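Excluded from the complex is one protein chain; the other protein chains are retained at their positions.
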Amino acid sequence: MSRLQKIPVVEEKKGNPLARVFDDLVRFCRSRSLFILHYCTGCGAIELPPAMTSRFDMERLGIQPMVSPRQADILLITGYVSIKTLKRVILTYEQMGSPKYVVGICSCTVNGGMYWQSYATAKKLDEYMPVDLYIAGCMPRPEAVISGLQKLMDRINSGEADSWQDYYRNYDYYLGNQQKLFGEDWQTPTDIITEAKHYELMGEGTLGQHTRLLEQHQKPLEALEMRLGHNIKEPVE
Amino acid sequence: MRPENYEAQRQPPSNEYELNFGPNHPGIEGNYALKVKLHGDIVLEAKADGGYLHRGFEKLMEQRLWIQNIALVPRICVPDPSPMELCYSMAVEELCGLKVPQRAQWLRVMQLELSRIAAHLFTFGGHAATTGMYSTMYWGVADRDLLLDLFEEFTGGRVYSIYNIPGGVRRELPEGFLQRLTETLDYIESRLPDYDNLFFKNQVFVKRAKGTGVMSREQALEWGVTGPNLRATGLAFDVRRDDPYLVYDQLAFDIPVEESGDAWARTLVRRQELMESIRILRQVVEILPDIHGPIRAPIPNPLAWNVPAGETYTRVESSKGELCYYVVSNGGPKPYRVHVRGPSSMHAVQVLEKMSVGSRIEDIAQTMFSLDACPPEVDR
Partner (left out) sequence: MSQQVAHWLDNLLKEIEGIEVRRKSSRRVRVDVPADALPALLELLQGRAGYIHLSAISCVDWIDDDEFELVYHVWSYESHSLVSAHIRIAREPGVYLSVYDLYQPAAFFERDIHEMYGIHFEGSPNMEKFILTEWDGPPPMRKEFDSEAYINEHLSWQEYNPEWLQELVAEGGGVIIPPEEQRFSQKKK
């Protein structure tokens, strides 16, 4: 979080006095309809069904599970992330639409937890993607999960939960850590730099040595030509 | 290095295609993936892709003290953690020649059967959700929570109880616990007719599950299938009865068997096992007050504990099947080698791969949940 606080936030004077009211309203609405991506990365996922279903009932807070990353708001990292999973988690995170929030559940996301000695799990989640909130515990009870998510709602409401912007502003840092773990030619299908330009979130840390390395290895994605079933012909040799 | 499913591959035009099924998919149990080759929606070939939950348990256990591993082992199977602790404790006891007091053995049986009921309720929930019946999931998870409350009361932990230590159990029962246990059992038993109407007799489920994922008894034996999945093909084998541990030889219980070997039979076996577990727990409640004595055998200082050299293979019936630990000690303060044989290492890999072939893609989830495959056991 300390890194987040160092980022200078430029307050723009807006001409329209209603603009701020509108922003507040948007934030309020956002914090009351949250969709959690249904991706069980580790053992903490076992406490999510009780938290979602009748007994603890997260739905009364407007929080629901969602199966596809494109429509989800929250990426819950429920426990240890093995390095193989971490790649998929990063791909998933980049596919989610902004604003998006990352919540690290279980001690393993904070410091590796009881798997600190394991060669297969990543130790610090916030090296690879910005984390809004950690819920520590092994594993946190459903009450803790819900209270943590309420805290996230408060932070969204007050506008503090803006880690997704941090990913664009400091992309070079995160990419560097990813490259260190996955190898130099690591790349994802999502073009974060263009997105950062689009959102006007280019910061000092967006570009750097690691993004230059990425450009070296990046292969442009081509669209596949569209084929319809009835037009299929055998390729002519 | 990039994720292997990143680049779309150009293929010659064909009606066959490949699909990555998981790891982020609601039809997959846990964090697991299948690569399937399809023709239309018929599966031609399926390949399991595990390792998403790999933590290197076996390596970790070689690096920690014998007593530290007790906290580590329940994490190997998240929905049904208690047999893991028991199996490891039994292995260490066998190596040290520790004799577990009677009362501890009965308490262990109680913990195991409670855990079995909780795991089965959770499986029903997940299985029902794959057929779109979310009410069963809500009920199953909510009723499982009552058992978790009991766990919390007598072990201190909701999910991972860490109740067993080599030599016995950690805690004595709280006052009035058996009374509350009886009440919970009565409640769960009274709920079963509701479950029957909602799920087990529901035509939506019956028509979907009958004839899905069929295996014959010969196939099951050939593929190394164990547990409820084996009993669903008509072979009455249960480690609790045929290779007894703890005090199971003093308990009366039946081994439910179904003949047809499909997803429906497997679910029905679990449904009947729930009743058997309740029956066992009732016997425990009756007998436990008459058994007095210590709850654990004295062990040396656990932080400087050299277990005598040797090797042992212990087997336990978990809710998923045959769970085994092969533990080797070289006389040192840490295990020399621990090999975990989770029942799902067969069910989730080879059996699932073979049973998916020829089925329709939407039945893969049905097959996987009815096999009760638990990916963390495979990946370890």
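As written, the chain order gives the labels A and B, with residue 1 at the start of each chain.
Criterion: contacts are C-beta pairs under 8 Å (C-beta built on N, C-alpha and C of every residue); 3 or more make two chains touch, one makes a residue touch a chain.
Only a predicted model underlies this, so the values are computations on that prediction, with no experimental measurement involved.
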item: Selected from B:Glu222, B:Glu259 or B:Glu362 as touching the chain missing from the view; value: B:Glu222
item: Sole contact to the chain not displayed, among A:Arg32, A:Arg70 or A:Lys124; value: A:Lys124
item: Sole residue of B:Ala71, B:Leu235 or B:Val285 that reaches the chain not shown, by the stated touch rule; value: B:Leu235
item: Touch with the omitted chain, as defined above, among B:Lys37, B:Lys59 or B:Arg282; value: B:Lys59
item: Contacting the left-out chain in the complete assembly, out of A:Gln71, A:Asn111 or A:Ser158; value: A:Asn111
item: Contact footprint on chain B, counting only the chain that is left out; value: 1, 4, 48-51, 54, 56, 58-59, 63-65, 221-224, 226, 235, 237, 242-243, 311, 313, 315, 322, 324, 326, 328, 336-337, 339, 341, 345-346, 349-350, 378-379
item: Absent-chain interface as seen on chain A, which is shown; value: 1-2, 83-84, 87, 110-112, 116-120, 122-124, 127, 180-181
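Quick note on the criterion: only the chains that are shown with their structure count from here on.
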item: Interchain centroid distance [CA atoms averaged], chain A/chain B, Å; value: 32
item: Residues of chain B that touch chain A when the two form their complex; value: 1-3, 6, 8, 10, 12-13, 23-26, 30-31, 51-56, 59-60, 63-64, 71-72, 75, 78-79, 122, 125, 137-139, 141-142, 144-145, 148, 158-160, 376, 379
item: Chain B partner contacts - residues on chain A that touch it in the complex; value: 37-43, 45-47, 49-50, 53-55, 67, 69, 80, 82, 84-85, 87-88, 91-92, 114-115, 117-121, 138-139, 141, 182-183, 185-189, 224, 227, 232-235
